[in-house]
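For this depiction, one protein chain was excluded, whereas all remaining protein chains were kept in their positions.
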Amino acid sequence: MKNYQTIILANQEIAPGYWRMRILAPGFAAAVQPGQFVMFRPEQSLPTMLRRPFGIFRTGCLPPECDGLPPREYMELLYKVVGQGTRIMSELHAGDRVELLGPLGHGFTMADTDCAKLLVGGGIGLVPLFLLAEALIQRGHQVRLLMGGRTRDDILAVTEFERLGVETYVSTDDGSLGEEGLVTRVLERKLAKYPCAEVYACGPMPMLAAVEQICRVRQVPLQVSLEAHMACGVGACLGCVVKGAGHSEQQPNYLCTCKEGPVFAADQLDWGRLGVRREE
Amino acid sequence: MKNYQTIILANQEIAPGYWRMRILAPGFAAAVQPGQFVMFRPEQSLPTMLRRPFGIFRTGCLPPECDGLPPREYMELLYKVVGQGTRIMSELHAGDRVELLGPLGHGFTMADTDCAKLLVGGGIGLVPLFLLAEALIQRGHQVRLLMGGRTRDDILAVTEFERLGVETYVSTDDGSLGEEGLVTRVLERKLAKYPCAEVYACGPMPMLAAVEQICRVRQVPLQVSLEAHMACGVGACLGCVVKGAGHSEQQPNYLCTCKEGPVFAADQLDWGRLGVRREE
Amino acid sequence: MAEKRPSLAVEVAGLKLRNPVMPASGTFGYGQEFAPYLDLRRLGAIVTKGLSLKPKAGNPMPRIAETTSGMLNAIGLQNVGVDAFVTDKTRDYRELDTPVIANFFGNTLDEYGEVARRLADVPEVAAVELNISCPNVKQGGIVFGTDPRAAAEVVTLVRRQLSKPLIVKLTPNVTDITVIARAVEEAGADAISCINTITGMAVDIRTRQPKIANRTGGLSGPAIRPIAVRMVHQVVQAVRIPVIGIGGIMTASDALEFLIVGARAVQVGTANFVDPAAMLAIIDGIEAFLIEEGLNDVNQVIGSLKT
Partner (left out) sequence: MAEKRPSLAVEVAGLKLRNPVMPASGTFGYGQEFAPYLDLRRLGAIVTKGLSLKPKAGNPMPRIAETTSGMLNAIGLQNVGVDAFVTDKTRDYRELDTPVIANFFGNTLDEYGEVARRLADVPEVAAVELNISCPNVKQGGIVFGTDPRAAAEVVTLVRRQLSKPLIVKLTPNVTDITVIARAVEEAGADAISCINTITGMAVDIRTRQPKIANRTGGLSGPAIRPIAVRMVHQVVQAVRIPVIGIGGIMTASDALEFLIVGARAVQVGTANFVDPAAMLAIIDGIEAFLIEEGLNDVNQVIGSLKT
């Protein structure tokens, strides 16, 4: 991990409110594990101060023949405009200078078993699942993506997963795309079909909590990627902690989302008292 | 005066560190008196907060034939990059949204006498003199501009004054353009030649102080345009005051640079105790 | 509900305001300075520049400096004096139906009392705001507002001089603002406004001089908002009288933070310099928020903090 001082190659709106930013990042791909994240900030001085944490959607390389230049490695962010920082990001252009701290944190752990690999993504939560799918497929596994969202607009990049050879199942709350209903219902069906499975999930807290229950009763191993407000991203400020299993005032077991996470095995966490509040 | 919410038409560096910004401003020209100023700010949220005061360099109109659009009135700023706010200004582009509060303050008072009209500008201080020269010439007067600067790079827009028909005399401290030496020496020569004169000056404080002395001993009427740190620009915050003639703790006579000024008759001011400090 | 426009009216110390938004003293002159940029009739109230017994010269220049998301000022309370105010400025207020709140201060206990007396029967003045962030020149310059006893003393004295609603404006430069708040409440204040500026300093590293001739100045602007919201929250918990929230309000969302923690109204200061029509945008923004939230009265937001 290091602090990349680099430039934007592209920054486009791919769905209403969802943007995709491609950033020049030589040597980044080799360092990344699926599920890791970066702390991002534009270089010029801005009204916002702190860096913003973002998952690493994918990495790649511009082939030399594109434009004569030597091959250039890049990494991509997929982000949703929710506040001032992400609004400012959406106003950046190719060539603007940005800083990336990363790759940071603890990613997904892949088990080379014959059990089904079920990836569950809610909205923007699909971001860390792409590199995971890529890696699992490289290891010769078949991968199934269960992708949920409020409406069709919240279903992102599914075709890219399919191009990898991932079997995708889309569901939306309003039925505007794929099956109508919650992604967790699809998950229950799949687990009925594949009792031997490993689940990897990322999305809003209520979805993760539901997924955790479903997996617990079926004793299916689960890994989740969490979000937390972060200041440093490197385990120094302790601003991003979550309550770990067996946490108590006397025997505190706070885990840093930025360092021990963002990906946790479900049984590392204290699901009863994650201390997550309404707005998150 | 009003708050114009408008756009930049052009923003170019005209000499090292000096920029010229053309701003769309319908109806502005009609409202301006020479010597007035505006409080400027870019519309987007920025690291800087307060507006910045700038003189009004000139006004004009894009003729319809240029580009088929109806004629468009504009106003122009000429500014020097000295800190964060002006640096940010220099990074703005045509089409960017900006706000102009103005025209503000008390401008130059023109006397229709037969005495010589001598305009003395130091560096960026020439800004308010252009509209003044234009107006004096319209009133049938001959105008002489004494323009001083540290080096050739600090001598701006002289040819524009000449195109108006202004007789210009350039001097630089290092002699890299025009006569070598201080503009005040040129002024002394001119006053010897034209004992009956009115002097209009704008520039750094030390220059103004010297000009004031020169005019006082010769009893030549002088108007100066001052600078002060400003917050409101409309006479409300009292942040921009200067000590007026006869000022005392008991009989305070503070004048608002933004409202009673920025142009003052020399005898309105307390030159001994203007309370101006080194950095200004 | 979305049919009829929500009500923004609030009542503070007997003053009925059409909305909870008013300028902060010293950032709006005497009002007329801003008339070209916003309709004074749309404001909840007008608060004047601080008035003293005699005209006051104020501090040397430079008096202001910008800091990160804030500004320092050391105007030194320059003003025309209470008498000139009454004779020259009040005229402009007659045709307005916007209540005018006269902010004032003194250098001694007696001065405070005397200014109050001279404002007591001025019909154009609907209420007074007592600025106790000033040093008591008679008591080694200890600031009235930093000592509960001194604060109570001023308020008691002023209270005796006038029957108009009395708003007491607190300084944030104290260890525990609730102690001062309770003291002024007991002494007879009808409302409390807070916060005044926080003492700060900035240095020009090239000249090695303070950026402000007075060395230190009062910090205002968005930089201080979290401190102001905290103090307003504390004061609201500590007293029964209404509280007016002040400090770094630039947008409707900022104003709403103060209302949610329990402020009955807000004052907008530094924002007036950034945008002379800022208060109108804030008023409209509060109304828009009520509509979005399906509320029909701003009083439903006041004190709605959940914890």
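A, B and C are the chain letters, set down in written order, and residue numbers restart from 1 in every chain.
The definition used in the following text is that a residue touches a chain if its C-beta (ideal position, glycine included) is under 8 Å from a C-beta of that chain, and two chains touch if they have at least 3 such contacts.
Given the structure is predicted, the values throughout are model-derived calculations rather than measurements.
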item: Displayed partners of the chain not shown (whole complex); value: A, C
item: Touch criterion as defined above, residue of C:V47, C:I101, C:C194 or C:L219 at the omitted chain; value: C:L219
item: Residue among C:S7, C:Q32, C:T178 or C:Q209 that touches the chain left out of view; value: C:Q209
item: Those residues of chain A which, in the complete complex, touch the missing chain; value: 1-3, 41, 47-51, 99, 101, 228-242, 247-249, 252, 254, 275-280
item: Hidden partner chain, residues of chain C it touches; value: 67-70, 72, 146, 173-176, 198-203, 205, 207-210, 215-216, 219, 222-227, 229-230, 233, 248, 253, 256-257, 260-261, 289, 304-307
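Rule of thumb we're sticking to: only the chains that are shown with their structure count from here on.
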item: Contact graph of the chains (line, ring, star, complete, other); value: line
item: Centroid-based (C-alpha) most distant chain relative to chain A; value: B
item: Length of the line joining the C-alpha centres of chain A and chain B, rounded to whole Å; value: 55
item: Euclidean distance of C-alpha centroids - chain A vs chain C, Å; value: 47
item: For chain A, residues that touch 2 or more chains besides their own; value: none
item: Multi-partner residues of chain C (at least 2 other chains); value: none
